[in-house]
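Now for chain A:
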Amino acid sequence: MNGQGLIKGLGITFKHFFQKEITEQYPDVMPQLAPRFRGCLQFEFEKCIACGICVNSCPNNVLSFETEKDENSKKKKLLSYTIDFQHCMFCNLCAEGCPKQCIYFDHNFELSSFKREDIKMVYLRPAEMDMREEESTNGQEQQESKEQKQIDAMQKALQKNPGKVLSKILEQEEDIIILSELMQSDEKTAGKIAELMVKDKEKAAKVAAGFVNKAKKNRAKTETAGEGGDAND
Partner candidate 1 sequence: MEALFVNLAAVLSGWLTSLGLSPIWADTVLLFVKWIIVITIITLNIIILIWLERKVSAFFQERLGPNRLGPFGIFQTIADAIKLLTKEDIVPSAADKLIFKTAPMFFIVVAVMLYTVIPMGQGMEVINLNIGLLFFISIGSLSTIALLMAGWGSNNKWSLMGAVRSVAQMVSYEIPLAFSLLGVVMISGSLNLQDIVAAQGKLWFIILQPIAFITYFIAATAELNRGPFDMPEAEQELTGGAYTEYTGMRWALFFLAEYTNLVAVSALMATVFLGGWQGPWLPSWLWIIIKTYGVILVFFWVKWTFPRIRMDHLMSFSWKVLVPVSLGNILLTGAGIYFCRWMGWC
Partner candidate 2 sequence: MIGLPHYLLLGAVVFSIGVFGVLTRRNAVAVLMSVELMLNAVNINFVAANKFMAVGTAVGQLFSVFVIVVAAAEIAVGLALVISIYRQRGTVDLHDFNLLKW
Partner candidate 3 sequence: MIEFSGLSLYDAVFTAAAGVTVTAALGVVLFRNIIYSALSLVLAFLGVAAIYFQLNAGFLGVIQILVYAGAISVLIIFAIMLVMNRPAGRTNLTSPRTREVFTGGTITAMMLTALIAAIGLSDWPKTVLLKGADDTVGMLAELMLGDYVVAFEAAAILLLVAVVGAIILAKGVENK
């Protein structure tokens, strides 16, 4: 029958008349934002490793940064990071690409300002960060002493149970026995091996192999030279 739809429509509006209003009374009551809402772009300076993925992925050239090569560590050092927010289209590509999660959108959407320049956000390298860097150069010494401790521990371990430790760098049991005997006789060789094992295992393996070869040759010499060699020892 004609006109049924009209009555249905009237019914729908009538129902809606008594439903709760969905208006957000924004300045009085802050809106409930979705967890992935993209508000203002935030940057954490200290986490950044200046890889430049964010800058390259931005379609609108919102992001830019300045870096400097650190003379000592040969590392890139972040000097400043700029977000020119007026061009941002909230595509989230920068935040997706960031390996350190140091750039991300927060829930602040009240971005209006009186001047265009106010929208631009410049993050300068915080002074504390340089101070911490200095601390970390002091820390190098500390690290060395730490290494020393590790080497000492390794030496002890070598003295106690050489077979188990040396199995990491040497394959044949015969060699391990030879080297452990060598180390027990010579303190210097043991110290070198321990240091190398902490710092560089491959080198340690090579050096250890060298020592073993030397010891084998020596043994062969003494066997061929007879009693005289023994007397030398």
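Per the selection procedure, all candidates are chains of the complex that A comes from, given by their letters.
Assume a contact is a pair of C-beta atoms (placed from the backbone, for glycine too) under 8 Å apart; a residue touches a chain by one contact, two chains touch by 3 or more; residues count from 1.
Values in this document were obtained by computation on a predicted structure and should not be read as measured data.
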Identity of the candidate that touches chain A (this complex; choices 1, 2 or 3):
1
Within their complex, state which residues of chain A touch candidate 1.
6, 9-10, 12-14, 16-17, 19-23, 25
